[in-house]
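Every protein chain except one is present and positioned as in the full complex.
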Amino acid sequence: MKCYIGIDLGSTTTKAVVMDAGGEVLGRGITNSRSNYDTASRVAKLEAFISTRFTLFHRALEKVSGLQEAQVDRLLENLERHFRLELFLEQLNDLHQTCAVNADDLRYPGQKDRICAVLDVVFQKLAEKLQKLFGPGVRRKSDFFRDLAGSEYMAVAEEASKTMGVFFETLINIYDKSIIDVENRPPNADMAGKFLRALDRVLREEDLTVDPETIKQAIKDVLDVELEESYVVGTGYGRVRLPFSKDHIRSEILCHGLGAHLMYPNTRTVLDIGGQDTKGIQVDSKGIVVNFQMNDRCAAGCGRYLGYIADEMNLGLHELGPMAMKATKAVRINSTCTVFAGAELRDRLALGEKRENIMAGLHRSIILRAMSIISRSGGVTNEFTFTGGVAKNEAAVTELKKLVRENYGDVKINIDPDSIYTGALGGAEFARRAVEQEA
Amino acid sequence: MGTESIIARCETLFEDIDFQVVREWKAAQQGRKVVGFMPVYVPEEIIHAAGMLPMGILGGGSDLEVIHGDAFYQSYICRIPRSTVELGITGRLDFLDGMLFPSICDVIRNLSGMWKLMQPKVYARYFDVPQNYQDDVGGVYYQEEMQELRRDLAKLAGHEISDEAILGSIGIYNRHRQLVRDLYALRSAEPWKVPSTEAYLLMRAGMLLPVEEHIEMLKGYLAAVELEDKPRRDNCRVIINGSFCEQPPLNLIKSIEMAGCYVVDDDYMLVNRWLMEEVSTEGDPIRNLADAFLHHSADSAAKYCTKKEEVGQYLLDSVKKNSAEGVIFAAPSFCDPALLERPMLADRMTQHNIPHISFKYAENSGQMQPIREQAGTFADSIKLWS
Partner (left out) sequence: MSADIQTEVIKEASMLKQKEMIARNYDELTSTAESGRKMVSTFVPGNLNELINCFGMLNNLPEINAINNGMRKKSGAMIMDAERAGHSEDVCTYVKADIGMMSKGNIAPNGKPMPAPDMLLLSYTGCFTFMKWFELLRHEYGCETVMLQVPYTGDGVITDNMRQFVVKQLKEEVIPAMERVSGVKFDIDRLRENLARSAKAEDDLVWVLESAKNVRSPIDAYFGGVYYIGPIFTAFRGTEDAVEYYRLLRGEVEKRIEQGLGPITPEGDMDEERYRLVVEGPPNWTSFREFWKMFYDEGAVVVASTYTKVGGVYDLGFRHDPERPLESLAEYCLGCYTNRNLPSRVELLEKYVNEYQADGLLINSIKSCNSFSAGQLLMMQEIEKRTGKPGAFIETDLVDPRYFSAANVKNRLESYFQMINQKRQSTKVA
């Protein structure tokens, strides 16, 4: 079947959306951008295709008589779990092999066998431990391989190094050298095989009222459908670094505007606060951008500002919003400059202001900047859509709602939990139009 | 009244970014009009003679949240125009009938045109001053500029502005300027009696109050201060230079003093002291104002110095007159006049072995720690070496 793909190469994450010929979204994928946009876009696309398969599985299983909706959901949930495990173990094995190869380095003369023996033990333990992450009902904090394997490797390797007489340092170095290669290597091509092996395990676990063969056939039929990459549009920060031809590149402003329009057709103003920049976009009734403004050269008021503050206060990025929500008042933070804000923050702390209240002030100051950019682009006239990483931050959203009301009255504000895909969605629609409207 | 209650009133005026006191003045009598002006100098006498209230506008201060003002300015432009635009857009200046933008720099100059576009119903004028100090060249030009202003204001007022009226206003402003000079002289002589923040707040009140009322306020303060005893501290004596347009936050002014520096002269709100001698109240008032401007006016970086030797002379004179031990160059970020002039002034001070330091601020600067540290170190070094 024809698939239209939008890929949004952000500074921190890369997103992909797969759309069918009718404009319906089939799948979405996300990965960390790393320093390698080629890999990032390949992985995001792969993830989007995996998610597309699940959408298609769902459609196929819905048609199987005797299967309840809830059963379909559970079945697919388990299928995904096992499928992820397949992928994970494959990658873990790859990591093991790569580490073994890298153990044969001049820096560790004559130690290869000893190191490999340690690695065997380490990876044995890792596989055992990490499999549990894919057990029923377990929530993984991340689906990025590095996040899952990395911290656990450190713990296991440290223990093993003590008992087996290999420097912990050495194990770390080998890991660091290997993980990048592994991350950047695509999984082996046999996706269908992985799905089917996972399905077999699911069917063994499940106690079904329907003949397993019927289900297997339905899944197989879906796997037989070829997902064609009919047209790909790239957008976002890294788009110029992609091997895309000019026709396949759209500005993220246009993609964002269109994406927001597709999600909320009455949107006239879009605010996107991403890692690197803040955009205020005005769109017309068809989603066409009529005006846009971005933050100027200085990155103040962008997502990075929060990242910097988090580092400054020794907190995780996701902890800032909740902390600000506990504030009793907002301390005024005037510096819009990221560097100065850090100094101002220390100044306030030294004066005995509570961290919560300072956090509230910082969130307000970011949103004030964003409000200026919106004002610069022409203000808010109708429905308003807020996207980007900062849209997930409750404290920022609260301030935004307050300020929009104060300045523009009662305006409907849309915030989609999946707003991170807005640009990729617009990109996919551009891809679809490039082909479907030509014809 | 003691100084405390006078200063408390000044503080209330200072903090009120809706300018209630001006609104009340205007509402008290039908037909009253208010003309705003920006730094450094306008001949307030002409506005006053038209029966209007001249109101000094110095930006939004440290507490105004600027949203729309920022939408009009790039990050590399100083803060005062954005907060002033914010005041305008948010209706906080909706009582103004006119607005004057003196020749000080390109940002304020361009703001005059922005005001024309944004507030088409308000009389807005770029008020030019001469950079040529010959009576028959710059003087003639300046007189005609003032006459144009006079004609415009007459139209706005609905009646002519007579010579007598202007001469009368000059007389009142002469008294005012004398009191301001007295206050500065007192602070220079006994700086522990007149803390910088108090002198500053008094000057700020003069930006909003009718001149007659401000005269009474200054008299009251000068009388009260004589009766009060304040402890004398071992501070050094410094002059603040470069703060003639966008204002530092009050906290900064306080911080410098707390760090061990008595401020014995400054260039805040120079309009109150621009004309340094009594202006004649006889003859042609416009000519008198022009004479005073050309030959007896204060200095700021917005003014051209005809000769190389004149650059920094005003500051140097002030250092001598006030027995200052050092100069603090405190300029707003992105302030073209102050920052372009600073290397020349600094050079001049170095030549005369006058210690100096410099830093930048914005009207909403939030961190005082570095300034306290710099000013403190400066004070210590002066005490150590003198």
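Here the chain labels run A and B in written order, and each chain numbers its own residues starting at 1.
The working rule: a residue touches a chain if its C-beta (ideal position, glycine included) is under 8 Å from a C-beta of that chain, and two chains touch if they have at least 3 such contacts.
All values derive from a computational prediction rather than experimental measurement.
Touching the missing chain, out of B:Arg237, B:Arg273, B:Arg342 or B:Arg372, is residue B:Arg342. Only one residue from B:Gln74, B:Gln178, B:Gln313 or B:Thr377 touches the chain missing from this view: B:Gln74.
Set against the missing chain, the residues B:Glu4, B:Asp94, B:Glu144 or B:Asp380 yield one that touches it, B:Glu144.
Across B:Glu4, B:Asp106, B:Glu228 or B:Glu373, the residue that sits in touch with the chain not pictured is B:Asp106. Along chain B, the points of touch with the absent chain fall at residues 71-74, 76-77, 81, 101, 103-107, 109-114, 116-118, 125-128, 130-132, 134, 136-138, 140-141, 144-145, 148, 301-302, 304-306, 308, 311, 333-337, 339-344, 346-347, 360. Interface residues of chain A with the unshown chain, by the touch rule above, are 240, 250-254, 284, 286, 288-294, 296-297, 376, 378.
We take it that only the chains that are shown with their structure count from here on.
In terms of their C-alpha centroids, the spacing between chain A and chain B amounts to 54 Å. Against chain B, in their complex, chain A makes its touches with residues 296-298, 300, 332-336, 340, 343-344, 347-348, 350, 368-369, 371-373, 375-376, 403, 407. Of all residues in chain B, those touching chain A in their complex are 62-63, 65-72, 74-75, 362, 364-370.
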